[in-house]
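The next block holds one structure in the form of structure tokens; read it before the comments.
Missing here is one protein chain; the remaining ones are kept as they sit in the complex.
Labels run A, B and C following the written order; every chain starts at residue 1.
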Amino acid sequence: MIVGEQKPLEEIWEMVKVHKQLTVFGCNTCVAVCHQGGNKEAGILASLLRMKATQEEVDIEIVDSGIERQCEHEFFESVRDLMNRSEAVLSLACGIGVQFVATKYQTLPVYPALNTTFLGDVIAVGHFTEKCQACGDCVLGLTGGVCPVSRCCKRLMNGPCGGSSNGKCEISKEIDCAWQLIVDRLEALGRLDDYEKIPPLKDWSKDRAGGPRSFKLEDM
Amino acid sequence: MTADGEKIEERQSPEKPCEIPPDWKANIIAFACHYCAFAAADLAGVMRLSYLPNSKVIRLPCTGKLDHIYVLRAFERGIDGVFVAG
Amino acid sequence: MDLKTNSRLEKVLKSGQLAVTSECGPPRSSAPEGIIKKGNLIKNHVDAINITDNQTSVTRLCSLAACVHLKLQGLDPVLQMVVRDRNRIALQSDILGAASFGINNVLCLSGDHQSFGDNPQAQNVFDLDSMQLVQTVRRMRDEGRFLSGDEIKVPPNMFVGAAANPFADPFKIRVPRLAKKIAAGAEFIQTQCIYNVEKFELWMQGVRDRGLHDKVFILAGITPMRSVGMAKYLRKSVPGMDVPEELIKRLSGVEKEKQAAEGITIAVETIQRLKEVKGVAGFHVMAIEWEEKVPEIVERAGLFPRPVID
Partner (left out) sequence: MKRLKGLLRTIGINPERLQFYNLSAAMGPRWAEICNEFTEKIIALGPSPIWLARQKKKESLKHGE
């Protein structure tokens, strides 16, 4: 899923305080799982902003709302009136949702309440870690199901580098060495010999290096 | 409350000191669990114990039902303190 | 002798003699005098001199320019290239540039992560990794082709090296990783600084078991300790560095003013011991910001005079 982290309240306030009306708009899928951008968080953020406005003596009407997903047209049906009434939207969606709102409502100012941080999983309650960089050319089949692109700090395709120490990365003891994981996993699979196969050079043209990517279903 | 929670409290208050207006009375909301604290409050009444009248009690089926937003809304409306008992 | 390049280092190694290399870090300024001085200080005692490429991710005068300065002094520089800062276009272009100045050695490295340097906010590149850079240079030299497949009219004449750290984890992958670098095309290897000689010998055993020492020249990395403080720092704070407790004890056992001399002695003893290890083809003496000590170490280790190559 897409993981996001709420921006500091001060930063959000600086963006939105010029408006007279603001809709704080949750997105109830990915960013709700990490308790940062769901409809519930929209309610909380709206309340905090109202208190901020009261204290700063700024007149701004702040309402909260939300939909299941801010990246598909269908979900916006239920908030058509609200959007038409809104003077500005503070979106708690990921960067995709914010842009979707911006494109869908050409003259409606929209602001991000979150920093979209990574594509990750939930390894323990309340703990999210990055697992994929959407590089567009998956190598997991070669690396025993552990991604060197997103999990090795140097994106090495033939690691580990000389900084791997006790299973941890040289840049932080908080980070597992991806190549230690790959080697352990290949060994567990009885495929350690595969380590010495030299893979082809990575084709980064399928990554964002090749410009914005898209694909279309042929039968639609 | 965790040890960490206590630590947060120890830090300096973010509030600026101000003069207390003469017409101010402490306005408090108590969220009480129906089965424990609310019953205790009842008992206090039955026992005719007297205590300061600033607290308004809101009964919840269980304090687990307490949502962040309830507490925030209370503060939003100018409540001076909230306690949760369960 | 089947020589592939004009590299002096290659000639020494292929003549069957122990080679000696050293390394110099370029200055954090545009003045070349310092690096030229460092080079001249050690030129009679080494066969080739590595020039580091923004080591520890701290911005410095570029490795290529510093190599050119040494080349103009008649020295044989080894161009260190990290893949952290340049993509495959820039890397190939720099290799051609270096070759155009008659620089004949390249050492292919991943590079320290930028978070250790002076610009932790920088974007990193890592388009290729060190192994793929080895492949790239070999392809350019041997096939006369760019990665794109396009022809190179005059291919770069480069002796290709890579680094190996026998002490990093997981240890079980250290020999296979060397094998992989050799398969990718590495012709010489410079190792991480060796303090734990037993572990190094264990690694060399693994190397010999697979006959890898016949396929590549392994230069053992030697860095003299200047003080017990440095030893403790390397042990504690530098990942992939293996400094045994006995070494720290030995340095602590001598007075502070004599620790540097003791460090030199340890380095000399290490070289003497490693000379006996089959498969060690030479030494890479990295006296970090202490280049003036290289001649002493080389002489005391019995590696002087250096062979004369045409």
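The working rule: a contact is a pair of C-beta atoms (placed from the backbone, for glycine too) under 8 Å apart; a residue touches a chain by one contact, two chains touch by 3 or more.
Just so we're clear, the structure is a prediction, and the values are computed from it rather than from any experiment.
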item: Displayed chains contacting the withheld chain; value: A, B
item: Contact footprint on subunit A, counting only the chain that is left out; value: 8-9, 44, 48, 51-52, 54-55, 57
item: Touch list for subunit B against the chain that is not drawn; value: 1-2, 4-5, 8-9, 13-18, 20-21, 24, 26-28, 30, 35-37, 39-47, 49-52, 54-55, 68, 71-72, 75-86
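We take it that only the chains that are shown with their structure count from here on.
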item: Distance from the mean Cα position of subunit C to that of subunit A, given in whole angstrom; value: 41
item: Gap in Å, rounded to a whole number, between the CA centres of subunit B and subunit A; value: 37
item: Per-residue multi-chain contacts in subunit A, two or more chains; value: none
item: Complex contacts: residues of subunit A adjacent to subunit C; value: 153-167, 170-171, 177, 179-180, 183-184, 187, 192, 195-196, 198, 201-202, 204
item: Of subunit A, residues touching subunit B in the complex; value: 40, 43-44, 47-48, 50-51, 54
item: Parts of subunit B lying in touch with subunit A, wherever the complex brings them together; value: 67-69, 72-73, 75-76
